[in-house]
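Mind having a look at this structure? Questions to follow.
In this view, the complex is presented without one of its protein chains, the others remaining in place.
Then we have chain A:
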Amino acid sequence: MASSANGGGNPSGLEALHRLASTEPALYLTQSPELSKSARIASESLFAFLNDYVPKHVLSRLSTEGFDAEQIWQQIDLQTQPLLSSLRRQVRNFEKNPSEIGKQFNLDRDGVKEDNLRVDGKNKETDSIESESEDFDDDDDDVDEDEEEDEEDEEEEGGEDDDENDEGENVKGVEDKFLKIKELEDYLVEDEEREYGVKKEKGNKRKSGKIADEDGEDKNEEGDEDEDYELGLMGLGDDGSDMENARYDDFFTSQKKTSQKKKPKYDDESDGMDMDEPENDDSDQTKQSLSTHEKELEKLRAEIEEMERANLEPKTWTMQGEVSAAKRPKNSALEVDMDFDQNVRPPPVTTVEDTASLEELIMKRITEGQFDDVQRAPTLLNKAPKERKEMDENKSKKGLAELYEDEYAQKTGLVSTALSFSDEQKKEASMLFKTLCLKLDALSHFHFCPKPVIEDMSVQANVPALAMEEVAPLAVSDAAMLAPEEVFSGKGDIKEETELTKADRKRRRAKKKRQFKAESVKRMAVKTQLSTLKKHENVAGNGES
């Protein structure tokens, strides 16, 4: 059924596959309906081919007409999911019961079986490549891990033969005129060589005879970990107990001895597919043969070395401390953008506005005549300047006799000599000043300075100062009024009534009495005189009459 199905759908599908394989990878990026059509045909054929192995048919065939990539993908997924789970189940069965493998596959035809197995693996592989490479590979990884461990523990060199035997049965079923397992194998070897480098070749060459079938199997079942698996098997085959005594050096250092390549394949795989590369011994390994991790490590190492070299060398002049002009190359300071502080304030930049404003100010000042000239502060003399006779250095015009004559005349006052110039002026000045002072003092109502005494005869009216002030606008001091002692017309020590002692009172009374008596006596005298006069008159009158 499978073959017929394969035979029926295969030619067109194979053609399509061929066509796809032959096209340039770059052409895939362009939108070409031919490519898509051929892809659809190829996937249809493959789907039909695989449908036989599916335990449960969900879709009878892959319908690609009018469907877009997502929908086709979903259909393929529907088929492959149960297929994968069944395969897993089967592999687990095989693990537990290795004998069943022989039953499953025909042990007669080892090569065919192997081929078939290979073909199966290859088909799966192609499927994975075309449709779901990553998932498949991941699954493969898991599968491979399990397989490896089991095989390491249980199977040793003997197991390899069994595997070979087991594989030989199924091979024949898969292989046909189109798909040569051998060709496939060769292709895979080439590819791996390309990817992993020379080491692989070596390994292949050495182990080719021993583990050819194993390689095939491994390659079929593993994606990119063929070498790993193979090497792991190889190394671990020799010393199985190295698993517990694994060291860093085993993993990450490049070992010069090429015989034993202990490549562990452990959890580092999680980083990616290509992380589990063994270290390269050869120092002149090209970049292609290095893995990403190795490349990164190389880069880091190169950087570190460069930095160390830079540190050891003397620093550039910009990095040194105080560098004078002699210590750096000529004109090197021009190239460097230097940043430094200067304590000196930059000189003020004169702008047109500044000069214009300045000139304006100057012109204004000139027109006003306001120059800020420094004027000497007038020093006040605290005493009158001494009259100094100028020393006359000329021959005196007067004779000695005349000099003495003049002097004598002045002294005796015979000649009314004119006062010296300064005296006259002095007098006038003093008079003026006195009048001025009077006026100024009147302004302050003479509270601090009395009127200057100008002696002249004038009658002073003893009018109260208050009255005078009211009348006159200027104030008049009361200093010119009669003084109290002038007003007082008594003599001696005046005592008030309350101050008198008893004796004083007696004295006063006595005095008063005396005065009264004297007065009375006088009055009496006057009276008597008058009376006598009258008497005389009377007598005279009487005499006459």
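As a convention for this text, a residue touches a chain if its C-beta (ideal position, glycine included) is under 8 Å from a C-beta of that chain, and two chains touch if they have at least 3 such contacts; residues count from 1.
One rule holds in what follows: contacts and distances are computed from a predicted model.
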Protein that the absent chain corresponds to, by UniProt name, given "Transcription factor IBH1", "Type 2 DNA topoisomerase 6 subunit B-like", "Pre-rRNA-processing protein pno1" or "Protein YIPF": "Pre-rRNA-processing protein pno1"
Touch criterion as defined above, residue of A:A401, A:L414, A:L443 or A:M457 at the omitted chain: A:A401
Residues from chain A at the interface with the omitted partner, ascending: 388-389, 391-396, 399-405, 407, 411
